[in-house]
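Take a look at the following structure, please.
Every protein chain of the complex appears in place save one, which is left out.
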Amino acid sequence: MSEPTAPENALAVEVRGLTRTFGARKALDKVSFDLPQGAFLSIFGPNGAGKTTLVKVLTTLTAPSKGSARIFGLDVVEDAVELRERIGLISHNPLLYPDLSAEENLRFFAEMYGVDDAADRVRELLTAVELDHRRLDFVRTFSRGMLQRLSIARSLLHRPDVLFLDEPYSGLDPHAVEIFDSLMAQIRSEHTFVMISHDLAKGLELCTHALILARGKVVLSAPKAEIDEDEFTATYRATVGTGVS
Amino acid sequence: MKQLRVALVMLVIGGLLTTVAFVMAFTTAEVQRFGTVTLSERIDTAFPLQEVTADGYRYERPWFSQKIFYFHVPVAEASFLVFGVAAFFAIRFLMTKRKEYDTKSRIAMETAIVFVTLTMITGILWTRAAWGVWWEWEPRLTTYFIMTLMMIGYFVLRNSIEDEERRAVYASVFGIIAFINAPISFFITRLIPSNHPVVFQSGFATSNLVPFILGQIGMLLVGYAIYSIRMNEERLEERVEIMKEALEG
Amino acid sequence: MDPTNEELYRLAITDAPYVLAAYGILWVALMAYVGMVFRRLMRLEREVQVLEESMERRAGE
Partner (left out) sequence: MAETTARRPGRGLSWRQFRAILRKDIVMELRTKEMITSMGIYALLTMVVYQIALSQAGTAFDPRTIAAGLLWLAFVFTSMLGLNRSLVHEKDQGCLEALLLSPVDRPVIFFAKAIGNMIFLLIVQVLTIPVFAFLFLQGSEYGGQLWMIPVALLGGAVGIAGVGTLLATMSVNTKGKDFVLAVLFIPLMYPLLLACVSATTAAVLGGDGHVQQFWSGMGLIAAYDAIMVLAAYALYEFVLGA
């Protein structure tokens, strides 16, 4: 990947002492980790552990109280606007307008990102997610699985380097999961991924790096190769008992 | 705890000062006159006889309801000041995103709503005494009414948001915009002809000024005391929360 | 009382209830508010005490 603004061997994600507090409540407490380019990070943790907050900070939607986070060397606070062009988000929420057609939705977001070859790009992505035959249909008529595919297309419009996945599997039926997985496999090699997951098995299967958060703190952070799965599961189970605040 | 004691002392001093002002308003303060009254006979009274006309004896009419001024205006001015403090802390909060400023802003707004309510009540009683009606859509009353509604709106907004941080941000934003709006409504209502009195046209006589200033200082002390006591309560509550969490976790 | 004199005083005295009521309501309301806050404060103090005790007990265990 050739990127003029970042050194050749830059870390994709670099988080240092990230803290997010409001009053006495600590959503994130001195979170630090690194993620190399092309890696796939799965973030596990019980509800209220700070997973969503972490992703919100990394996607520039919330500012950290202390510490720093850089993505490809771009600071989430100082270089927020530049950074936004290089990240995409696939959420469990489709983030699409139900009263616009599939094509109109993608065209709209392409405009927002200032994509130059918008028409071609939209066509190309719609074909890639196998929705080209439904491109004129309103999004409100789409099934959950179709929404999620369109959502992938939306997040790829501006050719992001890092893709954030916020529980993308929630609400998908097995068939939709299959399609989603095959799409993910296609784009896997081209992006760095950060995924929030409740599904331990799925999350571990996809990832190259894993991270467990509990009460805003990093409980475990390691490359998958160094992880003993039983031990990992035990650690994860232990957090579920205490982490819910 | 020391802070609480200071607040209590201030509350007592403020109470004493306003009471002194009240007593002085009826004893040492010069009686304000509001027009004249013509009686058919000459009477023996403290109110000076102005002139003798064909209709009868013209006396200056004592303006008893004006005595409300000595505590109505201090409360009103204190309420504006506290509202300003609330807006100031709201700005501080948006700049720093520190929760304590939001708490301060909220407590100030609460103090302001207490004072605004009191101003409304004393104002309404004065309107009844001086003009013979309970309510009139007149600039100051109207502005006050609108201000009260905005403050109620502030708390309605707070109560309808779950997320603590979002609640703080939204409340601050509304607090600031409401504070900007208050003088605009005042200014705009003013352009409609009004009969709200400008109480001392001829300037303050010392005998009037003393009780007024005492009342004003007293009321500000009371306001600060209330704010301070409420802040104390808030801090205590936070401590209880933290302790509970520590015990449970 | 002399009827005319009475009239002049009446002008002043009819206002009196409102003036007194204004002052009265002002203070009663403020007192009530402060009293309310104080009751809550006392309750919180007690709660803090209870919590402190149980914390000490735990520390002792």
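Points to keep in mind about this one:
Should a chain be cited, it is by its letter among A, B and C, assigned in written order, with residues numbered from 1 in that chain.
Basically, contacts are C-beta pairs under 8 Å (C-beta built on N, C-alpha and C of every residue); 3 or more make two chains touch, one makes a residue touch a chain.
This structure is a prediction, so every number in the text was calculated from the model and none was measured.
The chain not shown here makes contact, within the complete complex, with A, B.
Among A:12, A:115 or A:194, only A:115 touches the chain that is left out of the view.
When the omitted chain is restored, the residue from A:20, A:51, A:70 or A:154 that touches it is A:154.
Checked against the full complex, the candidates B:23, B:121 or B:169 give a single residue touching the omitted chain, namely B:169. The missing chain lies against chain B, touching residues 94, 146, 149-150, 152-153, 156-157, 160-163, 165-166, 169-170, 172-174, 176-178, 180-181, 184-185, 187-189, 191. Mapped onto chain A, contacts with the missing chain fall at residues 1-5, 59-63, 81-82, 84-89, 91, 93-100, 104, 108-109, 111-116, 154, 156, 158-159, 161, 187, 190-191.
As a working rule, only the chains that are shown with their structure count from here on.
Centre-to-centre, using mean CA coordinates, chain A is 53 Å away from chain B. Once the centre of each chain is set as its mean CA position, chain A and chain C turn out to be 56 Å apart. For chain C, residues touching at least two other chains: there are none. For chain A in complex with chain B, the touching residues are 22-25, 63, 65, 242, 245. Those residues of chain B that touch chain A in the complex are listed here as 97, 99-100, 164-165, 168, 238, 241-242, 245, 249. In the complex of the two chains, the chain B residues touching chain C come out as 4, 11, 15, 22, 37, 39-41, 43-45, 47, 59, 61-62, 64-65, 67-68, 71-72, 75, 114, 117-118, 121-122, 125-126, 128-130, 222, 226, 229-230, 232-233, 236-237, 239-240, 243-244, 246-247.
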